[in-house]
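All protein chains but one are shown in place.
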Amino acid sequence: MTTSIKPAAKPSAAPARRGRPAKIGGTRLAVLLMLGPALVAILFFRLVPAFEAIRTSLSDPQGPFAAYDRVFADPAFQASVRQTLLFTVLVNPFQIMLALALAVLLTQRLPLVGLWRTLIFLPAALPQVVSAIIWGVLFRPDGPLNAVLNALGLPHQPFLTSKFQALPGIIILVSWVGVGYWMMFLIAGLKDIPGDTLEAAKIDGAGPLRTFFQVTLPQLKRPLLFVLVADTIANFLVFAPVETLTAGGPDRSTNLIMYDIYERAYVAGDLPAASAETFILLCIILAVVSIQFKLLPSED
Amino acid sequence: MPLLIGLTTTACFGPIPHGGGSGGGVTLQFVGAQPDGYFDKAIAAFEKANPGIKVKYVSNPASQLSQVLQARLGGKDSSIDAFTADEPKIPSMADRGFLLPLDDLKDEAGKQVSAEAVRATTFDNKLYALPLWTSTALLYYNKDLLKKAGIADPAKATDQRLSWEQLTADAKKAQAGGAQYGFAFEQPGRYYQLEPLIRSAGGGTGLSGAKNLTPAIQDRGWKKALTFYQGLFKKGITPKGIQYTQLPSLFANGKIAYFLANTPSIAIFQKNPKLKFGVAPSPTFAGGKPATPTDSWALAVSPYSRHQAEARKFISFLSLNEAGAALSGQDIARIPANKHAYAAWSQLIDAAGPELAGTSKLIADELSRTAVKRPSSIGYTDFESVVNKMIDNIGNGGDVNGSLTDGQSQLVNTLGRFGT
Partner (left out) sequence: MSTGDHYQARSGSRLKRGILLALAIVATLCSVGPLWFALVSSVRPEGDIFRYLSPLSIKSIWPTTWTGSSFRTLMNTGFGWPVLNSVIVAVFTIVIGLLLCSAAAFALGVLQFRGQKFLFGVTLVGFLMPFDALAIPLSQVLTGAGFQNTFDGLILPAVGNGLAIFALRQFFRNIPRELLEAAQMDGLGWWRILFRIYLPLSKPALISAALILFVFQWHAFLWPLLIAPDPAIQVAPVAIAQFSQETFVDFGAIFAGTVITAAIPLGLLLYAQKYFVASIARSGGK
């Protein structure tokens, strides 16, 4: 799964659909009608703009690869690659473990479990700007979080004004938003586990922990992989909190790639470089997702 | 579903700000950063004087306006006719082809608006926009907090302005006397707010060369101003990490003794009847030449508009026509660039409150003598973006020299795409 797919997609999609013998009468037609709209949507709403973007990235007045040179030489970009990778490595395991823990917790027979699930999911439904504003207030040096710390006798924290705490702060923010969302999928996955398997484990005398690791977790592989991939991709696209709260700082510590692209495109108006960086981001995402697929064996 | 419909029907079907149908006439789309309804009076007056032309105002959140303009004008969207343009960004927008040149309006502009304002909208000798407003910074102070600390009110006369050194000492005294914070900038981490300090410390604008595309941010003035800036945070005089939009309320709530801000904040201060504030000139570095920030919004026409003639009429009305200019300001927040409107506005602000008497003279002095403009450059947007982040970093405690060196190299890289 690399860039060669994109240019190949358009021409070969057609022959692949039409050129094969029908297994059942009407399969070809069914595939066309069922898959067609989605493919048209991808073509028109994703691939065409993507091609546009690639074309733009190669059309810098200073030469076809000038935009790429500029991007790679830019200290801000270099920082954004570092910080984004760091962010990815930290936020994804954190969110997924938390989501899994919550999913396990909330599939126990507890009173009002539907209410807890809904309330934990709710932050995901807020507009991004709003979550950012709310947390911006919470993280204020004279704000409620520090007030809580003070009440517990802990020292005052700089949070978003410190280049060491800013990225963790963003991680907490996006996790607050996202964990409930991913938890829902894991809950669905947990509920799909057949009761008999668990009963069998119980009969074998397995305690809850062993059951979890040896029975439950393997059954959760597919939903977990799904959540991992989707969450990873979503986290590569984080930028609203950065734009609202930190502008990539302090000291570029929160200069995530998506934000860097956004600035390049919309503030500097440097479209060739922004498009180049988009393409680079896409390659990074594909690479990471491919690695995830390889490391976590699952069908397809 | 029925719940939803119920919810929405009971919720607030207020007026839809619909621009009415055009019927045979022309409807202009006017995009700006001011709130919905801000230009209603001016638009109504214009429509009355120009039957056949209607104007629909579309508001965009201020932080998003340049992005939206970039996307739509960059895409040659013909649906925007007129829009508000941030003056320092005019050269960059002209370079990207977003502004229709208005040279035939130059003479009229020269007559109706102040010379400084015309300079702010001129680039490469062409007039690219018509000025709406200008700005300046004033030092507001909390009378009660100063009294508690035994500090005398600063004088209003510009020749008796405080030095930054004196202000720092006074701010600390105010804190000792009970103020939570001694001093704050309205726009920390912004070049707009820091440029006057840099200039009065003897520094340059940060851009040099014939086209102002060569970065030069490591001179002594920059170092002095930014070290001083950082010191305010380090000493706890100035609050760290508060989003700038939340700062005026902090002053209004009596938590800050001295506040360097523009005129729109006055509206926020006046919302708290318990606040007794006074107005004084911006401080300067001892031995330096006093400097204040300036410039604000202007009106431009899109070169992709299909109604350029009407759009030009509209912006001329708001900027150059006396009645129109008076209506497009409406309140004491915005300092009109139009000479007549300015005269009326001066009276308005002097009468707006006991603490504001004589403010118009102060502002007039600053505008004519100490205002420093941001550098005119097609790379200004990139410059400002990098410099703002650097200033923010320094405010948060980053090493001054290191940050300046880093910023310089970043600027060299970023501005490199303009050639030189």
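By written order: A and B. Residues from 1 in each chain.
What we mean here is this: a contact is a pair of C-beta atoms (placed from the backbone, for glycine too) under 8 Å apart; a residue touches a chain by one contact, two chains touch by 3 or more.
These numbers were taken from a predicted model, which means no experiment stands behind them.
Between the chain not shown and the residues B:163, B:249 or B:308, the one that touches is B:249.
One of A:88, A:146, A:162 or A:254 touches the chain omitted from the figure, and that residue is A:146. If you put the missing chain back, the residues of chain B touching it would be 3-4, 7-8, 11-18, 31, 33-36, 58-64, 67-68, 70-72, 74-77, 79, 245-246, 248-250, 252-253, 262, 264-265, 267-268, 271-272, 333. Counting over the whole complex, chain A has residues 1, 5-6, 9, 12-13, 16-17, 19-20, 23-24, 26-28, 30-31, 33-35, 37-39, 41-50, 52-53, 56, 102, 105-111, 113-131, 133-135, 137-138, 140, 142-144, 146-148, 150-151, 176, 180-181, 184-185, 188, 190-196, 198, 202, 208, 216, 222-223, 226, 230, 233, 236-237, 239-240, 258, 261-262, 265-266, 271, 274-275, 278, 281-282, 285-286, 289, 299-300 touching the chain that is not drawn.
Definition applied: only the chains that are shown with their structure count from here on.
Taken together, the chain A residues at the contact with chain B in this complex read 60, 62, 66, 70, 73-76, 136-137, 139-142, 158-163, 245, 247-252, 262-263, 265-271, 273. Taken in their complex, chain B has these residues touching chain A: 66-67, 70-71, 74, 92, 96, 239-243, 246, 381-382, 385, 388-389, 392-393, 396-398, 406, 409-410, 413-414, 416-417, 419.
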